[in-house]
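One protein chain omitted, others in place.
Chain IDs A and B follow the sequence of writing; residue 1 opens each chain.
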Amino acid sequence: MVALAAATALLAGCSSDGDTNENPLTGGKASGDSVVVGSNNFPESNLLADIYGEALKAKGIKVTYKQNIGSRETTYGLIKNGSISVMPEYNGALLAHLDQKAAPKTLDETTKAVNAKLDSQLTLLNPASAQAKDSVTVNAETAEKYHLTGKSSIADLKDVAKDLVIGASPEFQTRQQGLVGLKSVYGLEFKSFKALDVGGPLTRAALEKDDVQVADIFTTDPKITEEKFVVLQDPKNLFGFQNVQPLVHKGTLSKEGVAALNAVSAKLDTETLLELDTQLQAEKKDPMDVAKAWLKSAGLG
Amino acid sequence: MNVLDFARAFFSDGAHWHGYDGIPTRFAEHVGYSLEALVIAAAIGLPVGLVTGHYGRGGNTLALIATAGRALPSFGLLVLMVIWLGLGMLPVMIPLVVLAVPPILVTTYEAVRSVDPSPVDAARGMGMPEARVLFQVELPVALPLIYSGLRTAAIQIVSTATIAAYVSLGGIGRYIIDGLYQKDYEKVVGGATLVAALALVTLAVFWAVSRLTVSPGVRRSG
């Protein structure tokens, strides 16, 4: 087995183009002096990676992308060891990953709390005002059956949760901002959990078809209005603040690069993000095209 | 921690033994999917293989179909079927059946075709109708090879059925996919161990079935 692994690695190493052969978990820094922008496995993350990456390129910085890597559980490890230099993050989700018990009341508190828990190799740049939250969303049938409206709270599911199936990404099952928090903060225990994807086509389809009655859908998802899904209020702020905020491995970005990313965040608000997501998902445009067009219109590209 | 520690931790955690995500449920789901796929594949592969093998025709066509079936990526087919058909059992069954038909079909064909012609001719000479020649003379002799085709198919199904979890179904693959996204290696290693164990159980079942149903005379000469 060892000999075989060695033979494979050797052969792989011998072949001409070595660009894909770095070793993210054991290997060191990203190759050369190019900035590696990573993203999680959902479209908005790809889009944000493209936006931040292209903004760096516009300043003449060399950028390579590592898209659709996987869940935060994976990408956080990769940025910590330096195989990724920049990740578009969501501050509240990142905080929940680092500290299950944190319950900040304001954006400033969120920033402080994350910074306190962040690995010493990492730093967060300025947050954008744009927020994309995970949410507890029910489909139209369920909303009608239990008289739920946009003003209803997650807590209103307390007595009926035992009859409902909830669907979300596999990692939702073990996250504080997921089943764990829904139980400890709101006391909800669902009939069962169906592992789908990160607010993507499987989740939407399952909610539409009533395979699940409740699902984690991004608040920036254009399908919410289209399909008359009802997003429940989160009075206890379980899903917290979810501002888009670039996470950076220290020393991989020049001052100019930092300034470029901050300039992007300063112009990125929720309305813009919703509009860009619509272009991506409803109009099926390529994320890179959407990113470039927006940067240009914002005077950043 | 090495792989064995992960496996030990997984199986000793009481929480993994009950509920909709417990080992018994997931194991049963996996066996269910696998059996369903194997039965459908056998229902297609066995009759076609028996008939073509009996008449000794169509070998090249079968070989072509088998190669094409093997070359189609199960995982890709699964994703494509989910895009076309939505979530459910059907999009998972299609790639599993496509995967399992070729080994069953080709081995059955070969098994029947390569039966020693002298007893077959003798049976025909005695005036046996073709159907009886196939089922009473050729089939018993071909049985061990036919089983080996079914066994190959079953092992491939058991191993490949794990990808059903990617499109939200249950089965042991659930642990592997969930473990990947939750970065929980206990689950991944536990899941892999369970699938490998199920594959070994499958081998054992086939061994037992072939002991019981293959005529001792055939067994001795094979």
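The rule is simple: contacts are C-beta pairs under 8 Å (C-beta built on N, C-alpha and C of every residue); 3 or more make two chains touch, one makes a residue touch a chain.
FYI, contacts and distances are computed from a predicted model.
**Student:** According to its UniProt record, what is the protein name of the omitted chain, chosen from "ABC transporter permease subunit", "Ni,Fe-hydrogenase III large subunit/Ni,Fe-hydrogenase III component G", "Cytochrome c-type biogenesis protein CcmE" or "tRNA 2-thiouridine synthesizing protein C"?
**Tutor:** UniProt lists the chain left out of the view as "ABC transporter permease subunit".
**Student:** If the full complex is used, which shown chains touch the chain that is missing here?
**Tutor:** If we consider the entire complex, the absent chain touches A, B.
**Student:** Among B:V120, B:I146 or B:A192, which residue is in contact with the omitted chain in the full complex?
**Tutor:** Final answer for the missing-chain contact: B:A192.
**Student:** Mind pulling the chain A residues that touch the left-out chain?
**Tutor:** Answer for chain A: residues 1, 3-5, 7-12, 15, 20-27, 39, 41-43, 46, 50, 65-70, 74, 78, 83, 197, 200-202, 280-281, 284-289 touch the chain left out.
**Student:** Name, in rising order, the residues on chain B that touch the hidden chain in the full complex.
**Tutor:** 3, 59-60, 63, 67-68, 70-77, 79-80, 82-84, 110, 155, 158-160, 162-163, 166, 173, 176-177, 179-180, 185, 188-189, 191-192, 195-196, 199-200, 203
Assume only the chains that are shown with their structure count from here on.
**Student:** Which residues of chain B touch chain A in the complex?
**Tutor:** By the definition above, chain B touches chain A via 20-21, 82-83, 86-87, 165, 167-168, 174, 177-178, 180-184.
**Student:** Help me check something: in the complex, which residues belonging to chain A touch chain B?
**Tutor:** Within the complex, chain A touches chain B at residues 70-71, 73-74, 77, 167, 169-171, 173-174, 192-196, 201-202, 205-206, 209, 211.
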